Structures are given as structure tokens and as C-alpha cells.
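Before anything else, here's the structure in question.
Every protein chain but one is kept in place in this view of the complex.
The block that comes next holds subunit A.
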Amino acid sequence: MSDIVLETKGLTKYFYEPTKFKVLDNITMSVNHGEFVSIVGKSGCGKSTLLYLLSTMDTDYEGEILIHEELVTGQSDNDLARIRNGKIGFVFQFHYLLSEYNVLKNVMLPGLKLQQYSEAEIEHRAMEHLKTLGMEDQALKMPNQLSGGQKQRVAIARALINNPLIIMGDEPTGNLDKRNSDLVFDIFKELTQEYNQTLLVVTHDPDFAARTNRIITMEDGKIIV
């Protein structure tokens, strides 16, 4: 296996509402194993749209996406779901957790879906991740009993549960105060440094971006740096 975890070739996407316009224009990029990459750019330049394509949730585009050198473009809904489940961890800005399950179950759910380990093993691993993130004493709480920063840490634990190739984040600190943002950033930093975890994070926070390994800057649907 090569070192490239994620690669795109000439990604182009249009929106047709209200009028046809090119939201992504011929994006070619790649992320190497163990890299902590940030994507920055003005609001509305297409960062989120790009991330949705990369996460395989949005399939309406031209060009190619390869994850671990496997072409994901054109795969079926079921196969894409499997790829998302096993290879990609996702951290959103707002959409945190399933309100019907407690913290521990929320973290375990993608693991239960993947069925790579036994339920007991998944629970053990989930507790380990929560411990790493300083959340083990909240494990049995319901999501609505947590603060925003705590929820985001649970979401990170959930993203980690299946040992994903890459964790993607769409402004994961955008909704947090300075102290919690720093906390989340430190967690990301620790994940790359200690566990060699690959990270691709969209951010509007220049401080945040400055402390990552590599910055991709976008403007009007193109990568400029």
C-alpha cells in the first residue's frame, strides 16, 4: 500500500438551484498517511461541499475520488456506506449524537454496524477512547446532559471507534468557545502525533489552521495553495 490515504482527480461539481453554477472546479489533491491537513477559505467557497464529496455522502460530481487507491466513485449506496463505516470517521460542527442512546452506545454504534469485533470488545474499545478524551465518567450519560465541548469529544471518540483511515471534520470547533476549541485541537494533535492518525479538517480559524501540518486554501471552488 502506498502512503496516499485519500486522493481526488479533477473533482468538479455544479449546483443547479437557483441557477447553474460551478461550486467545485477541477479539484485535484491528496492526503498522505499520518498527515494533519486543514482546509481554509472564505465562507461559501465550497469547503463543506468538498468534504461531503470526500466523505462519499454526496455522489453527484464529476472526477474521481480514491480512498487507499480504491476508486470509490460510482460505487453502490451499500458499498459507500460500508466505506464510510469502516474507513472514514466524521466530526460535524452541529450534528452530534443520537439522542436515543447514551454516550457509550453512541460511540459503539458504528462499531456494532461494522461487526469487526465482539460487542464486549467494542464496548471496551469505546471506553478506552472515552478515557483518552477524558470522558470516561460521562459514559452512561445521555447526550442532552453534556456540554457542547463534551459532545464534540464524544463525536471524536465515535469517529475513532473503527480505526478509520482518515478522520474528516467540518469546522469541528466552529461552535465551541476558545477553551474547548483548544481542547479539541489538542486531541487532534495528539491523535496524529501519538497514533499517526490521518486528519482532514475544514476550519475558518486561522490559529487552528496554522498549527496543522499542511494548509489547503480554497477560493471560489478552486484550490489556490
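Note that a contact is a pair of C-beta atoms (placed from the backbone, for glycine too) under 8 Å apart; a residue touches a chain by one contact, two chains touch by 3 or more; residues count from 1.
What we mean here is this: contacts and distances are computed from a predicted model.
The listed options are "ABC transporter", "Acyl-CoA dehydrogenase", "GMC family oxidoreductase" or "Methylenetetrahydrofolate reductase", and the UniProt record of the chain not shown names that protein "ABC transporter". Checked against the full complex, the one of A:112, A:127 or A:215 touching the unshown chain is A:112.
The omitted chain makes contact with just one of the residues A:27, A:67 or A:97: A:97. Mapped onto subunit A, the footprint of the missing chain covers residues 48, 52, 55, 57-58, 77-78, 80-82, 84-86, 90, 92-101, 109-110, 112-115, 158, 162, 170.
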